[in-house]
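With one protein chain withheld, the remaining protein chains of the complex are depicted in position.
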Amino acid sequence: MQPTASSFAFRTPLTALLAGVAFALSAAAGAAELRVLNWQGYGTDEPWAVKRFAERTGVEVVHDHFNSEQEMLTKLRTSPGAYDVVLINSAFTCTAADEGLIQPIERAKITNFADLSPNMRDSAMLNCGGKLHGVAWVWGVTSFAYHTGKISPRPDSIEALWDPRFAGRVGWRDDPVEAVSFAAIALGQDPNNPSDLDAVQAKLLALKPQIRTFWSSEDEWNKHMAGGQFDIATYWSGSASRSKTAFGLPVEFVIPREGAIGWFDGLSVAAGAPNADAAHAFIDYMVDPEFYVKWDTDVGAPASANARANARLPADAFNRTVLGDPENVARLHFMAPLSDATRERFLEVWEEVKTELAQ
Amino acid sequence: MPPASLERRQRWAVAGLTAPAYLWLTVTVFLPLSAMLYFSFLTVAPFGGREATPTLAHYAAFLERSFYARLTLRSLRLGADVTFWCIVLGYPAAYALARHVRGRWREALFLLVVLPFWSNALVRVFSWTMVLREGGLLDSALRSVFPALPPLDLLFTYEAIVIGLVHSFLPYMILTCYVSLQAIDEAVIEAARTLGASWWTTFRRVVLPLSVPGLAAGVVLVFVPVIGSFMEPRILGGRAGTLLGTVIEDQFTVVFNWPRGAALSYILLAIVLAILALAWPLLRRHLGRG
Partner (left out) sequence: MRGAGATGWVVGAYLGAILVFLYLPIAVMVAMAFNESVLYELPLRFSTVWFERLAGNERLLQATLNSLGLALANTVIATALGTLAALAFARYTFRGRALLRVLLFPPITIPWLIIGTAMLVMFFWTGIGRGLHAMLLGHVALSLPYVIVVVGARLGSYGPELEEAAATLGATPLQTLLRVTLPVIAPGVVAAALFAFAVSFDQFVISYFLAPPGVSTLPVEIYSAIRKGFTPEINAVSSIIIVVSMGVLVLFARLYRFGGVGRGDAG
């Protein structure tokens, strides 16, 4: 049914945009499809969100998933024109842009753009070659969480991961950049540019008596924590909030006084996207407070890059109390883009550590 | 029939028999792997405008970074352990199935051995974590019988990886050995017996050599994949689960270093072929027919 000007109430610019897309698409063809490439269970594939978007625009959202940033890049490289919207961690956005895998964003089509926090929205990591290639979407912290029933009092230093009291009870994410970053922070170095990799490696080797096992997905983390395989483990802020809300695990997330790793994700439009208009509309919907508040309240999510959306969360929400506290934020070391060579160097350090840990 | 034309017919027969399979393999496996082999001699994978120059650095890295060699030895050791247990457990089972069980029972048992194959490997491995962990099935069962025992926690150990892999690969060994053992003519065994050979001598001099094709096939189908395995090690091994397979995987999933991953894969292939090339003549000599 074609909307007419008199029968349509443009409540917000977003609705106008969605209506515009619906109009354009219904005029153009039958039911259209939007292909989204993202982590599984990371917001864009929430069933109610997909349904709502389809109701408003007539566009069906189809997902493809990846399990690592490298996999995401491989899929983009080998399937041009297969995707419309891609989630890219800000540290990788310009890599994708430089390779011509994503196209510039049309700012005007993102009605919520002005509400995004300037430090992320205008970040050089998203503005590649002077053009905007990613819309800041969510951000969070990588630090550690612990089981409140088994560990007390609350640890407030990153050295807790190296604490002999917790020997054999520590969980660790198998990721070289994260591992190097934690060690660097503990040693007072810059995680994005460690001055002494040998010291970092030694620090990581000191984890040998501590680590019980590695985890590589949120689900694994939940199962191990619930099963008692570890009581304190590195983790992400958004996931910690989900573990508490959705799984009822008694865990607390800690941003230690030495600092933790900060990151933010952006939504980009793939080069050669078959449905760029709908892609922009979908991204706009993702950064809209309407979507975000429901996502965080019902499921648990990282913090929104949209300050207005964050402000609409309940006062006791994790993303407002912990991540809204400027003191906490000031201690964060945000992830920066790393060259392939640097990543490979970090990987070698980590692989050597893991080999030793395996003996 | 003149020999030349017989030979030509034979060549046609061979070509006709092998061409379909090998054409398929060429297009789907050999060509892609050749591309990977080519990549392994480049500095970077030639994507997205990257300048790739020829180099042996990735192969040299295997020699320069000692941890690669350590991991390879670990993986080889794992392969040997798993293959050993598969033979020890699987060959007798195949023998029992082939020579002591008859009729419908044999078929039923044969199928029962095969069935676990068809369960999903990931779910199976995860089920093992439930059995092996502290407070899991094994621990609870043992402690319900012997309450004084300390908690048994096998999870995240090398032993857990071996158990998981033996469980996954045992059907391969049982099946291939069965296929060979079942072919042995009862009459030959009878002949040996009437000539006064003991059970052991009959086994050693008649049955075992005749079953070598199956045993060899089983060794190949177990040892080789185990060395490059990464799923059971990751899930069951925890910290102990770092092996060559996982490190190769990292080159593709954690960094964009396909040349390094390809080089490591081909080194692995070379090592495997070398081992099998060395072992084969030994095997033939010791278990030679006669």
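Order as written gives the chain letters A and B; numbering starts at 1 within each chain.
Methods note: contacts are C-beta pairs under 8 Å (C-beta built on N, C-alpha and C of every residue); 3 or more make two chains touch, one makes a residue touch a chain.
Fair warning: this is a prediction, and the values are worked out from it, not measured in the lab.
Among B:Leu71, B:Val206 or B:Ala262, which residue is in contact with the omitted chain in the full complex?
B:Ala262
Pick out which of B:Leu175, B:Ala192, B:Val206 or B:Ala240 touches the chain that's been left out of the picture.
Among B:Leu175, B:Ala192, B:Val206 or B:Ala240, only B:Leu175 touches the chain that is not shown.
Residue by residue, what part of chain A touches the chain that was omitted?
35, 37, 39-42, 62-65, 67, 74, 78-79, 82-83, 217-220, 222-223, 226-227, 247
Residue by residue, what part of chain B touches the chain that was omitted?
10-11, 13-14, 16-18, 20-22, 24-25, 27-33, 35-36, 89, 92-93, 96-128, 130-131, 135-137, 140, 167, 170-172, 174-176, 178-187, 210-211, 213-214, 216-217, 220-221, 224-225, 227-228, 230, 245, 248-249, 252-253, 258, 261-262, 265-266, 268-269, 272-273, 276
In this section, only the chains that are shown with their structure count from here on.
Could you grab the centroid distance between chain A and chain B? Build each centroid from C-alpha atoms only and quote it in angstrom.
39
Would you mind writing out the residues of chain A in touch with chain B in their complex?
It comes out as residues 67-68, 70-71, 73-74, 77, 98-101, 175-176, 211-214, 216, 227-229, 340, 343-344, 347-348, 351-352, 354-358.
Please name which positions on chain B make contact with chain A in the complex.
Within the complex, chain B touches chain A at residues 44, 47-49, 65, 67, 70-71, 74, 133-135, 155-156, 234, 237-243, 247, 250-257, 260.
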